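One protein chain is absent from this view; the other protein chains keep their places.
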Amino acid sequence: MVQIVIIYHSGYGHTAKVAEAVGEGARRHAGAHVQVLSVDALDEAGWAALDAADGIIFGSPTYMGGVSAKFKAFMESASKRWYAQSWKDKVAAGFTNSGAYSGDNFNTLMQLLANAMQHSMIWVGTGMKQPTAKGHGPAPDALNRLGSFVGVATQSNDDSPEVTPPSGDLETARMLGQRVAELAARLAGR
Amino acid sequence: MVQIVIIYHSGYGHTAKVAEAVGEGARRHAGAHVQVLSVDALDEAGWAALDAADGIIFGSPTYMGGVSAKFKAFMESASKRWYAQSWKDKVAAGFTNSGAYSGDNFNTLMQLLANAMQHSMIWVGTGMKQPTAKGHGPAPDALNRLGSFVGVATQSNDDSPEVTPPSGDLETARMLGQRVAELAARLAGR
Amino acid sequence: MVQIVIIYHSGYGHTAKVAEAVGEGARRHAGAHVQVLSVDALDEAGWAALDAADGIIFGSPTYMGGVSAKFKAFMESASKRWYAQSWKDKVAAGFTNSGAYSGDNFNTLMQLLANAMQHSMIWVGTGMKQPTAKGHGPAPDALNRLGSFVGVATQSNDDSPEVTPPSGDLETARMLGQRVAELAARLAGR
Partner (left out) sequence: MVQIVIIYHSGYGHTAKVAEAVGEGARRHAGAHVQVLSVDALDEAGWAALDAADGIIFGSPTYMGGVSAKFKAFMESASKRWYAQSWKDKVAAGFTNSGAYSGDNFNTLMQLLANAMQHSMIWVGTGMKQPTAKGHGPAPDALNRLGSFVGVATQSNDDSPEVTPPSGDLETARMLGQRVAELAARLAGR
């Protein structure tokens, strides 16, 4: 059974919603065991899940052009794992949510990626092209609406997580979860 | 009289249109002398204009996640100026156009910035926040529609440069030109 | 009198030492008023100094490929200033210290830069080329020993701040401070 952990920080609930979607997508892979964990409630069992995972998907809102301080604190608290390189060759991926279409979300994904590379993990991105842009931009249900490749970028309006980010962004997140689970299963020979 | 040069590459005309808008904006600054030059037709007079400029604004489409090869070739052809550091302390800024909202346009802007930093230039960004996002995203006439800060990012639909990128993106480009002209004039004591 | 503030985080003292060097360099500019502040002890007077500054120089160690969580927390605590754009057109620069020559220090500098661009600040980099590399690499007293341009990158060995980073790195830091003070004075008409 392939083990997938989504570890995220969310300030206002939008990134949490995306994290849940990533988890749903990972569960589409038959036999996947999936946990969605917040850095705000990461306990010993959570760390054990991370250590046992075949794939870890990192998620942070984009705050002031980068990962949130809370998520960065998590990254630093994993430095013993980095020192021991105990996450080496696990599959890694990332996602971020921002209020703007760009909003430097690429920079956030690059930070998630750079951290994973220091851990010697194997990185997978969105795995899909952007939609064709016409009129007032891609519809809210378009896959990879923002056109992000290093990881999933979702955009939420100035509204509650119940209504934003839109359905296309969430389905894109699900597909990332599924992609990671499938690749991790292949690599683990499961 | 402050001297501003916009140097760009455009494959299909969209980035050229943005370059012209940047130039229009620079001309809003009273007394500015502005030239808009394509890397495809850069001659000795063009190089002389670059060397004499108080501010240079670099523009490239985003192709495969970065500056176009043609624009990069221009960057490399300026390496003698880099070696002599003869562009040191000129004002620099950048813009890019992509087909997707994100499309790794941040990465393109970072390449323009990194190059300018090797030349020891002084960098100014968009100088404005992103619009508030509601409904189906910022309107086509919104300023800084994509929410880009390191430089201006415009997005063009799969259509001709006559109709895309939209008016807000072009006005954002004009404001970048004006911002660079004003700062360059201040620094030059003009 | 031009006002310069260096705001930094340091975990083990190396980045603090670099911050002090940046401050020394800024003081080389006649009439500069310079404060070197740690994010660990940032009080109301410190925030007032930041708000009154003509130039702000940001410094963070590179931890796990990016700015430290503590420095990022400072960046986020400045978000009201971002919202009001009250730091707009201040001069900005950055520095980082890492244990490796590369160590993803470029990524840290990009985060400092991206944040400054969201504040609509004006960015200056190192302003000097790398030294010529021969034999076992540039000497410890070489200026811009690592060859960094977006900001100053220093490298410290696995030793105490009393002996590392080396003298060339510290002088490079001083020159960044001086460069920022001079530019800020010019822009402020002082």
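Note that the chains are named A, B and C in the order they appear, and that numbering of residues resets to 1 at the start of each chain.
What we mean here is this: a contact is a pair of C-beta atoms (placed from the backbone, for glycine too) under 8 Å apart; a residue touches a chain by one contact, two chains touch by 3 or more.
All figures in this text were calculated on a predicted structure; none of them were measured in a lab.
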> If the hidden chain were put back, which of C:Gly65, C:Gly94 or C:Gly177 would touch it?
Replying inline: C:Gly65
>> Can you tell me which of B:Ser38, B:Ser68 or B:Gln178 touches the chain that was removed from the display?
In response: B:Ser68
> Where does subunit B touch the missing chain, residue by residue?
Replying inline: 63-70, 72-73, 75-76, 78-79, 82, 104, 107, 110-111, 114-115, 117-118
> Of the residues in subunit A, which ones touch the absent chain?
Replying inline: 82-83, 85, 88-89, 110, 113-114, 117-118, 120, 122-129, 149-150, 183, 186-187
>> Which parts of subunit C face the unshown chain closely enough to count as touching?
In response: 65, 98-107, 130, 132-140, 145-150, 153, 155-159
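One rule holds in what follows: only the chains that are shown with their structure count from here on.
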> Just how far, in Å, is the C-alpha centre of subunit B from the one of subunit A?
Replying inline: 32
>> Centroid of subunit B to centroid of subunit C, CA atoms only: how many Å?
In response: 26
>> By the touch rule stated above, which residues of subunit B touch at least two different other chains?
In response: 149-150
